[in-house]
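Every protein chain of the complex appears in place save one, which is left out.
Chains: A, B and C, in written order; residue numbering restarts at 1 for each.
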Amino acid sequence: MADAKLPSGGPVDAALIEDLVAASRILAQHGVLDAWGHVSMRHPSNPQRYLMSRARAPALVTIQDIMEFDLDSNPVDQRDRRLFLERFIHGGAYKARPDVNAVVHSHSLTVVPFSVTEQPLRAISSVASFLACGCSVFDFHGVSRTKGLLVTNNEQGAALAKVLGDKPVALLRGHGNLVVAPDIPRVVHRALYTEINAKQLATALSFGKPIKYIEPEEMLDPQRLGDSWDVWKHDAMGGN
Amino acid sequence: MADAKLPSGGPVDAALIEDLVAASRILAQHGVLDAWGHVSMRHPSNPQRYLMSRARAPALVTIQDIMEFDLDSNPVDQRDRRLFLERFIHGGAYKARPDVNAVVHSHSLTVVPFSVTEQPLRAISSVASFLACGCSVFDFHGVSRTKGLLVTNNEQGAALAKVLGDKPVALLRGHGNLVVAPDIPRVVHRALYTEINAKQLATALSFGKPIKYIEPEEMLDPQRLGDSWDVWKHDAMGGN
Amino acid sequence: MADAKLPSGGPVDAALIEDLVAASRILAQHGVLDAWGHVSMRHPSNPQRYLMSRARAPALVTIQDIMEFDLDSNPVDQRDRRLFLERFIHGGAYKARPDVNAVVHSHSLTVVPFSVTEQPLRAISSVASFLACGCSVFDFHGVSRTKGLLVTNNEQGAALAKVLGDKPVALLRGHGNLVVAPDIPRVVHRALYTEINAKQLATALSFGKPIKYIEPEEMLDPQRLGDSWDVWKHDAMGGN
Partner (left out) sequence: MADAKLPSGGPVDAALIEDLVAASRILAQHGVLDAWGHVSMRHPSNPQRYLMSRARAPALVTIQDIMEFDLDSNPVDQRDRRLFLERFIHGGAYKARPDVNAVVHSHSLTVVPFSVTEQPLRAISSVASFLACGCSVFDFHGVSRTKGLLVTNNEQGAALAKVLGDKPVALLRGHGNLVVAPDIPRVVHRALYTEINAKQLATALSFGKPIKYIEPEEMLDPQRLGDSWDVWKHDAMGGN
């Protein structure tokens, strides 16, 4: 599938690549990404391309590891680099959602329990109000199932994107989640606060009393995420 | 609203400003403040003014970031600095409570679950006996609701202060809490132990047996908080 | 009460003092001691004396902070040093239990929930088999109650020691615990694993099924604690 002649979307501003690397390290540092999760961003000049690290633990990703892919998740210039098996999650999301410019796939600790029961994951904290509309659970219905519940081809990636619909988060049964956003700081915010809200909801559920969720009309998509991005990047990259 | 001619409450001892900065960093380091919470103190010479950082992640706040506000939360000298949207929480508390000289607003992890159920948050640990009198939950009754459940004007700030009453802590439904105290070391102690007591109470509730709370007559407002302040400041500021 | 003429139990080997300091720091580092807990040891040459830090956060204690007390908790040589209000917990335990040479008082996070419900704290992990015989809860029955539930005089210290009986651990209702042992490494082990076993038991209880506790006849008092002491001291003191 990989085609040596697949054209690149063109050069990308080094500061944007650095933010993609920072996103990977931030989410590793906060325990949202384990050794196998990944972050990507849509190519800023060509919406038919996206950028993602070669297969590597997120905490170790550097600028040199970032590669370019088309939306079928073929690498533009693979050379001898190993690719993430599940990159089709990213390609599928970019293809189905023109509004999406950043994608995270994680095995986030407290997201998994919600993916294996009928207990819905919904927002109880205003910082996670993006979850007020709820999130669906993907389980390979209508497509072939890969062992280990991995998403390893475009058919599965498209099926997952369909379950995601127009929402910011979908769960993968017994596996983790898919988080999408219009930009990198926002996808980091959403991936982190999906986990935090899941922890808080698990505690609230343990009280055994009715829960007052955030209603969709109470949702606010934060307009300025610079404050959180500054401190997260500072901690993950060791400087301002 | 911001008026260039709004007079300052006068110069403030550098050691007091440093304690305000330390409070911000201590609560960030202990996970009580995320990227968006804030701490303030009443101006020591003019009770109609309070001091608070410009909008910035609490872990990064420095002495240079501290600004002065009147009790309507207008900045004395804004220049080009961005302000916390929710500073009205602080102004409202100082206006309603002459005994209060320090205020924290946090999204403290285990406080949120108590804010979205009918499960009261009360003291089970003597170190948190300030919670023996319980705490009420604010939910915009009788005032306009801002998207994201934010407190962004003086009307909302006053309504929240009314829910707080004469107590040290109020919860904000689906959002976090407001913690007040007569001084900075005490507000840090209360913000931290509100979270710790919430965690402990969640565990105690999980046993499904009756709970013996701290009774109001068993409360003791600690007289000397120097020991905790020393070690928290040492850890947060990297020295004595 | 403090008497300038109270004679000292004599000089103490610097290595023993260092172990007492290490115990304080180890338990702070592992989150068992907060800013107000304390560790002590009986004087190695005079069983009527014990050694304990002046009032200071456990993480900051140094060799220079160690003071000497008689079993009524009068300081041998107070000078201008501030004393822990709750030192009577230690004096009471040494007086009642000749087999005890080391004492910890903590507000250990997961111990408090067990102290405020009828749920007994018992051993489910063999590393904490010292809890197989259970532990009683002290609540000021028959003695005056100090505000904040503090133990601030010898009458209360003696009453607590009576509740402890011949066991290694007693809980203080809404407050924390008292841990005793024949030596410093063992009291550190017991204080740490009381917390860990409490966490594990809380999880086991959440399954809602019968629990197979460690039976008293399965108890083993570990004969060699050098391995744990080595690594804990290494981490807390920054060396071997």
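What we mean here is this: a contact is a pair of C-beta atoms (placed from the backbone, for glycine too) under 8 Å apart; a residue touches a chain by one contact, two chains touch by 3 or more.
What you see is a predicted model; the values in this text were computed from it and never measured.
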Chains still shown that are in contact with the chain withheld from the display: A, C
Contact partner of the left-out chain, one of C:129, C:177 or C:194: C:129
Touch residues of chain C, complete complex, unshown partner: 123-127, 129, 196, 199-201, 203-204, 206-207, 209-214, 218-220, 222, 227-228, 230-232, 234-235
Chain not shown, touching residues in chain A: 34-36, 55-57, 59-60, 107, 109-110, 112-113, 116-119, 145-150, 173-175, 202, 205-206
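FYI, only the chains that are shown with their structure count from here on.
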Geometric centre distance via CA averages, chain C-chain A, whole Å: 47
Centroid distance [mean C-alpha coordinates] between chain C and chain B, Å: 33
Where chain A touches two or more other chains, by residue: 206
